[in-house]
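To start, the structure itself, in structure tokens.
A single protein chain has been omitted from the complex, and every remaining protein chain is retained in its original position.
Now for chain A:
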Amino acid sequence: MAMEMRLPVARKPLSESVGRDTKKHLVVPGDTITTDTGFMRGHGTYMGEEKLIASVAGSVERVNKLICVKALKTRYNGEVGDIVVGRITERRRSAEDELAMRGFLQEVDLISAEVQAVFSDGAVSLHTRSLKYGKLGQGVLVQVSPSLVKRQKTHFHDLPCGASVILGNNGFIWIYPTPEHKEEDAGGFTANLEPVSLADREVISRLRNCIVLLVTQRVMLYDTSILYCYEASLPHQIKDLLKPEIMEEVVMETRQRLLEQEG
């Protein structure tokens, strides 16, 4: 049986050559962003002595009168309308709860849901009101940093390569085989436990490696970038995709296609 082994090597700094032309305004905590008091302060800033000061290290984003600083990586902060994927760890135990929910959703189940409300202390309340959400059956979960998931109109994508993906805003990404019938979405309250074919499994494994690849090279995740990466990775074997030299090659091709598509 052949075995391949690699020794640890110093990380190469990410190349800036394929960067955008607009120079971002990068700040660190303690930096004054502006002394103009007309601006509203958003996340990552605080007001001190008539000046707007940054409280995280990242890039300044300005939308009309709102200034906020987007940190490089943060824990997920819930916003109303976000899609999240997660595992139930604890349940409220009350009589009505027992009768109603326990039949459908148990502890340890993996579910997709939408954020309904955000409390003042940061806790979020979720709902699974439409059949689009609910229990997730067979598939692969990838955990990435929430800052790499692009905000889009929809987070449920059926990719043409033969699998579907849910991009949770909290950084949990669920890859699953596309259900044949349109009515059975990945959701509802019964899990589909039919065996998944080998071809589907290969597509899902390749997609999972592609997502890990994109995340390592800090490319934003959305349906187009994942698709382009999948297509660029086809010449390579699935298990080779995580090798550094192949990663660079695939990401460079992906970036190229994404830039062409934008420009």
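Methods note: contacts are C-beta pairs under 8 Å (C-beta built on N, C-alpha and C of every residue); 3 or more make two chains touch, one makes a residue touch a chain; residues count from 1.
Note that in this section contacts and distances are computed from a predicted model.
Among the names given as "Exosome complex component RRP41", "Electron transfer flavoprotein subunit beta", "tryptophan--tRNA ligase" or "Translation initiation factor eIF2B subunit delta", UniProt records the absent chain under the name "Exosome complex component RRP41". Within the full complex, the residue among A:E4, A:D121, A:E180 or A:E245 touching the omitted chain is A:D121. Of the listed positions A:K24, A:R62 or A:R91, the one in contact with the omitted chain in the full complex is A:K24.
Only one of A:I67, A:V85, A:L136 or A:V219 touches the absent chain when the whole complex is considered: A:V219. Between the chain not shown and the residues A:S59, A:Q116 or A:Q138, the one that touches is A:S59. Not every partner is drawn; the one left out touches chain A at residues 13-14, 16, 18-20, 24, 26, 28-31, 44, 46, 48, 53, 55-59, 71-75, 120-123, 147-148, 150-151, 218-220, 225, 255, 258-259.
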